[in-house]
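One chain of protein is taken out of this complex; the other chains stay put.
As written, the chains take the letters A, B and C, and residue 1 is the first residue of each chain.
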Amino acid sequence: MSEEVNKPAEQAAEATVPLTEGVYGKLLKENGIASTPLPESIGIETLAVQASALPAAMKFLREKAKLNFLVAVSGVDSPDTFDSVYHLWSFSKLDELVVKVRVPKSSLPADKLPEVPSLSNYWQTADWHERETYDLIGIRYIGHRYLRRILNPWDWEGHPLRRDYKQPVDALNDKHPVSMR
Amino acid sequence: MEQFELLTNWAQANVESFMLYLLAAIAIPCAFSVLFDRAIIRSGFFLIGVFGAISGLFLILQAQFLALAQIMIYAVGITLVVVIALMLTNARLEKEFSSIEPTERIGGLLVAALFFLTIYLALRSESWPVSSLQMRADNVLQIGVALLTNYALPFEFASVLLLAALMGAILLAKSDPKETENVTGSLVE
Amino acid sequence: MTSIQSACVRKVKQKKVAIDTQVPEFKTDEMIINLGPQHPSTHGVLRLILTLDGEVVKHTECVIGHLHRAQEWQGQNRTWFQYQALIDRVDYLSGMFTSWALCAAAEKIDGAVVPERAEYLRVLVAELNRISSHLLWLGTYLIDLGALYGFPFYPFIEREKILTFFEEVAGQRMMYNYIRIGGVQRDPKASWFKKVEEFTKQFAQRIDEYEAIVTENPIFLKRTKDVGILNKEVAMAYGVTGPTLRASGVAYDLRRFKPYSVYPKLEFTVPVYNKHGDTWDRYMARVQEMRESNEIIKQVLDMLPEGEIMTKKQNAGLRVKAGEGFAAVESPRGVLGCYIISNGSDKAYRFKWRNPSFSNLSVLPPLLENRPLSDIMAIFGSLDIIIPDVDR
Partner (left out) sequence: MIPNAAEIRKLSVLSFSWLTVIFVAVWGVCWLVGILIPALLANSSFDFARAVSEICEAITPLLAVMVFIPINAMFMVLMERRVLALFTRRNGPNRVGPDGALQTAADAIKLLLKEDITPTGADAAMFTLAPIIFFAPSIFGAIPLLAAVTNNNKLFQIADLPTGIFFVLAASSIPVVGIVMGGWASNNKYSLMGGLRSAAQAISYEIPLVLSIITICLLAGTLDVVSIAKQQSGGILNWNILGGGALTGLNKAIAAFISSAGPPIAEVIKTYYPYGWLSLIGVIVLCLCTIILFGIYLIGACAEINRIPFDLPEAESELVSGYNTEYSGIKFAIFFLAEFTNLFIVSTIAVVMFLGGGDCPLPTWLNPLSYPAVYIPLTNILSPILSLLIDKIHLINPDTFWAALWVILKTYSLVFFAILVRGTLPRFRIDQLMDFGWKRLVPITLVIFVLVAFARGVINFHV
């Protein structure tokens, strides 16, 4: 594993550039859902919502704002937070939106997975994507009917895409530096 | 045909009785297996063996038509029996439990013995005359003529029955009126 | 166990609902069957746990991940230059598109300008790749339907030609690594374009031939019409994309809807079949798409400008500026997206692939419900799933 753990550049950008609220941020605010603007990702509005506000926000965005195509649910192990990232497109218009739920690592007790409400009962495409994110990043989606590992074997331990994940073979390597290489 | 003379002479003397005993040796164990085999499906297959041997008996009696009809009807019919047995039984349960109580077994044995005795006595009392009628080569023709003259009425009844069965089969095979396939259902809120 | 029996079961159930009497329900044992991971028609190593009532599927669970190769993890632990060579393996039938999605995302973050000739070349090879992918689908779909020996290899004749083109231009038949961050790998010779042009001229005829054999074949119609009907709403809720979605009546094609590269300059239509959304429509959507791709290739060959093909140096020092972004291309199977978080180093901080097969496969369980066993293959095949694309 690499020695250097680079910090994503966006952390620095966040501190310097004052962020303005985008179209959807305003729309959400008008409907009583709080959101924080984040730096745009290549020209696309990005905002963060609280985990508790996610279902309401998504319901609003899907039904009222017509962002009815949930392209992907991704999990990101950022240096300070666990992000659950939702890329929203629309089947009928060109607008895009990135919604992030950021769970600070500092608020998490040891051995506890970050928890985000699940969209799977509301939006079928989230079902497998959330399972995948749970599998690889280890974000627990509350309310998912069948939150089970999907890409890794069912008895796998750990969440491989986390920055602090140690592969079983790495552990063996540390034990027997010569034989396992 | 004179070059077959030797063989046919020998055959007529021996083969028939030899075949009879051979077929009996197949039929009787098969019949017992039908009764005693635990796996119901296997006893179904043994039943096919029994009927095959019996159709062999028909063959040595020169009743080819009967023999072949027996094979055709029973081979396929018993396959159906086997299929139904497959569908109606649970193979795993069968191995674990025996539904027959020991007390029932005694009664069964008694009934079986009584039945065997009755049949045996009935068979003993019959004189079994040997028919001197020679089986004719065109016995298919004979059967056909008999069916359409002396036995015309039963034949017609059987035909009507079969027709009804056929129509019933078609009716069962007929699919339901097209169900509108709607996978949406409650999936989308 | 036969359809007759299941018909009886259905009837009894219907009656019970209708008159609501105390008729005891006709109960049969359900059979659980493991379809795969090693099964001739799961197109790889997919495992379906099916609960069958006779031959009727009552419940399906997809078990995926048998081919999981940690592509995302590898992306985070390899340099950009190394990883470019790996991603063709995500979807081995349309490697150009996976490369393209990665490059598009990286270029967007980086702000790199792609020369116009390279853009045209990308469209050219991508559309060729789309045709080759659909041709393979056509053959294997016929295998799924049971035409095991004759027709399936017929489209391979044309596919073979396309693979030869790719071999000539990229050096490999399946893992091309041709589209690179900042352009394309190399400029084909003039004779290559001539060969492609010849191919496009006769290809329309070949599609007519395929259609003559398949489209109106009565057994094919029986097996595909009204089978696996996928509603518009369901498809959209499941995030189904590509021809599968378009066959359900949603005219959603990234090339038209969110045009990228030089697609705005090209003329083509997006075939939409808004009849039933059944497997036959999906077949037609793909066949029509091949025709459209052929037209696009013809146009590209006419419009191809001269000039550079690469703006970035292709060596181990290849870096992408810091930032995050999501870019997608319309692959033969749908929206193939790549979400990248870069921190400016020689490796990406996070890769996330949004694979069309992954979302398209998730719609399989509702489609299979209450269908006979034979329809599993007809439906599953019509979704055009590539297992490495699902498992990554």
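Convention: a contact is a pair of C-beta atoms (placed from the backbone, for glycine too) under 8 Å apart; a residue touches a chain by one contact, two chains touch by 3 or more.
Being a predicted model, the structure only gives us computed values, none of them experimental.
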Response to the item:
Touch list for the missing chain, restricted to displayed chains, reads B, C
Worksheet item: Which residue among C:Leu46, C:Ala147, C:Ala327 or C:Ile386 touches the omitted chain?
Response: C:Ala147
Practice prompt. Please pick, from C:His39, C:Arg173 or C:Arg186, the residue that touches the omitted chain in the full complex.
Written response: C:His39
Practice prompt. Taking the full complex into account, find the residue in B:Ala25, B:Leu61, B:Leu114 or B:Val140 that is in contact with the omitted chain.
Written response: B:Val140
Worksheet item: Which chain B residues would touch the chain omitted from the figure, given the whole complex?
Response: 3-4, 6-7, 10, 39, 41-42, 45, 48, 64-65, 68-69, 71-72, 75-76, 78-80, 82-83, 86, 137-140, 166, 169-170, 173-175
Fill in: Hidden partner interface residues of chain C, rising order
1-4, 31, 33, 39-41, 55, 142-154, 156-157, 213, 217, 219-220, 222-223, 372-377
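Criterion: only the chains that are shown with their structure count from here on.
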Worksheet item: Using mean CA coordinates as chain centres, what's the chain B-chain C distance in Å?
Response: 55
Worksheet item: Taking each chain's centre as the mean of its CA atoms, how far is chain A from chain B in angstrom?
Response: 69
Discussion item. Counting only Cα atoms for the centres, state how far chain A is from chain C in Å.
Written reply: 26
Worksheet item: Using the touch rule from the top of the page, what residues of chain A touch 2 or more other chains?
Response: 124
Discussion item. For chain C, give me the residues that contact two or more of the other chains.
Written reply: 234, 237
Worksheet item: What does chain A use to touch chain C in their complex?
Response: 1-2, 4, 6-10, 41-42, 44, 68-72, 74, 76-77, 85, 87, 89, 91, 94, 98, 123-125, 127-129, 132, 136, 149-153, 160-161
Discussion item. If we count contacts the way the header does, which residues on chain C are in touch with chain A in the complex?
Written reply: 64-65, 68, 70, 72-73, 76-77, 108-109, 234, 236-239, 250, 252, 257-258, 322-328, 335, 337, 339, 341-345, 347, 349-350, 352, 354, 358-359, 362-363, 391-392
